[in-house]
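Sharing a structure below in structure tokens format, with a few things to ask.
A single protein chain has been removed from this complex, and every other one stays in its place.
Residue numbering begins at 1 within each chain, and the chains themselves are lettered A and B in the order written.
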Amino acid sequence: MQNEWPLWEVFIRGQHGLSHRHVGSLHAADAEGAIKNARDVYTRRNEGVSIWVVEARQIAASSPGDKGPFYEPANDKVYRHPGFFDIPDDAGAM
Amino acid sequence: MYAQMIRSTGSKVKTPEEMDPQERAFQERIDAGGKIEPRDWMPEGYRRTLIRQIGQHAHSEIVGQLPEGNWITRAPTLERKAILLAKVQDEAGHGLYLYCAAETLGVSRDELTRDLLSGKMKYSSIFNYPTLTWADMGAVGWLVDGAAIMNQVPLQRTSYGPYARAMVRICKEESFHQRQGFDIMMKMANGTKEQRAMAQDALDRFWYPSLMMFGPSDENSVHSAQNMAWKIKMNTNDELRQKFVDQTVPQAEFLGLTVPDADLKWNEERGHYDFSEPDWDEFFEVLAGNGPCSADRMEARNKAWDDGAWVREGLLAHAEKKKSRAVAAE
Partner (left out) sequence: MSDPLFEFLCRMGDNTLVLGHRVSEWCGVAPVLEEDIALANTALDLIGQTTLWLNLAGEVEGAGRDADALAFRRDVREFRNLLLVEQPNGDFGRTIMRQFLFDAWHRACLSALCESTHDGIAAIAEKSLKEVTYHLERASDTVIGLGDGTDESHARMQTALDRLWPFVGEMFTGDDVDKAMTSAGIAPDPASLRPAFDEKVTDVLTNATLTPPESDFAHRGGKTGKRHSEHLGHLLTQMQWLQRAYPDATW
């Protein structure tokens, strides 16, 4: 379809002073939309303090990196974390 | 599983001697635990099988929003509402990550979506079953997410880099999903008489559909053998199903609920539970689009897509106007 939103690559800088890191991709109509979508999609667990987006087709690449994304717990959505649920040991691994 | 009955290519797995040098190097890289990245050479069959598998997995996440979304507006407390909404939102996120992984293989999200909406591509059979009581929110988290995790954890080591990375992110986020489901089950199983009855009923209805998620036995399947050689499938369906049963039966006992299988018993010799097979005729019917909610699910997805067209087009048109205004101003 011609009217598909372009694909953007998302880079996020976490709270530990590390450089921006590629965390994934998303679709958006323009750069402003991409930044807002990145905020909503990729920082649901307080992962970052700064976002870069770049349209995927603008990237010149040799070979992609191999490292998985890194997470920070959100402050007030504790239920996203397994430790929030108190499962008795007798229930077995989960 | 979220990806079921994934066809691969060829009539048998090639031996190294039968492969051309490029293909042999590719296979050796996988055998050595290396990752394949989007720009690397790959056999066409590998690429196409991955698109089918990742696409079906993504579709399952998106359609999978519906049975649980069915209860967001009826969640019984503010906290339960927030938890359920966050969980269903995560599923949208997981679908998004997976579509992006598939897009690195040269297919667009819209193309995949069209194939879902036309019925050409499938999604997991499990999401064609109805969620009828609040206990079903427990059962879906506990059993359905529990079964999904069995498959998704090993897939973090799959050979295709973008898929493996999506699975790493998904597994991290999923870890709360099964636990929130079990948490609901505990409340229900220890609650009033009506709540206990709902909990048992939910287990009764979701037990066999959960076992079906792993797909029929594939020990003799050429497709399965090829996919395992390519490390886009990490275990046989039977291995994962057994693991799921072994893990889940004690949990049901802990809840004081009865697994709806009269022949279920611990086999000391095997060190595993023996259990009854689900009704595979039902499975094939559901996969073919004849599940209890299949028509409803497809209708809901089609409606969402059609109703959203003007929004997607509108925002894109605005972006283009902005761009040309910026050019004109230069």
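What we mean here is this: contacts are C-beta pairs under 8 Å (C-beta built on N, C-alpha and C of every residue); 3 or more make two chains touch, one makes a residue touch a chain.
All of these numbers come straight from a predicted model, not from anything done at the bench.
Novice: Just name the one of B:99, B:182 or B:230 that touches the chain not displayed here.
Specialist: Result: among the candidates, B:99 touches the missing chain.
Novice: Touching residues of chain B against the unshown chain: what are they?
Specialist: Touch set of chain B with respect to the missing chain: 62, 65-66, 69, 72-82, 85-86, 88-89, 92-93, 95-96, 99, 134, 184, 187, 191-192, 194-195, 300, 303-304, 307-319, 321.
Novice: Residues on chain A that touch the omitted chain in the whole complex?
Specialist: For chain A, the residues touching the absent chain are 5, 26-29, 32-33, 36-37, 39-41, 44, 76-77.
The definition used in the following text is that only the chains that are shown with their structure count from here on.
Novice: Which integer distance in Å separates the CA centroid of chain A from that of chain B?
Specialist: Chain centroid spacing, chain A to chain B, equals 20 Å.
Novice: Can you name the residues of chain A that touch chain B in the complex?
Specialist: So the residues of chain A in touch with chain B come to 1, 3-5, 7, 24-27, 29-30, 33, 41, 44-45, 61, 63-64, 66, 68-69, 71, 77, 79-82, 84-88, 90-94.
Novice: Using the touch definition from the top, list the residues of chain B that touch chain A in their complex.
Specialist: Chain B residues touching chain A: 35, 37-40, 79, 82-83, 86, 89-90, 93, 96-97, 100, 103, 108-111, 114, 146, 161-162, 165-166, 168-169, 172-173, 175-176, 178-180, 182-183, 186, 247, 250-251, 254, 312-313, 315-316, 318-319, 322-323.
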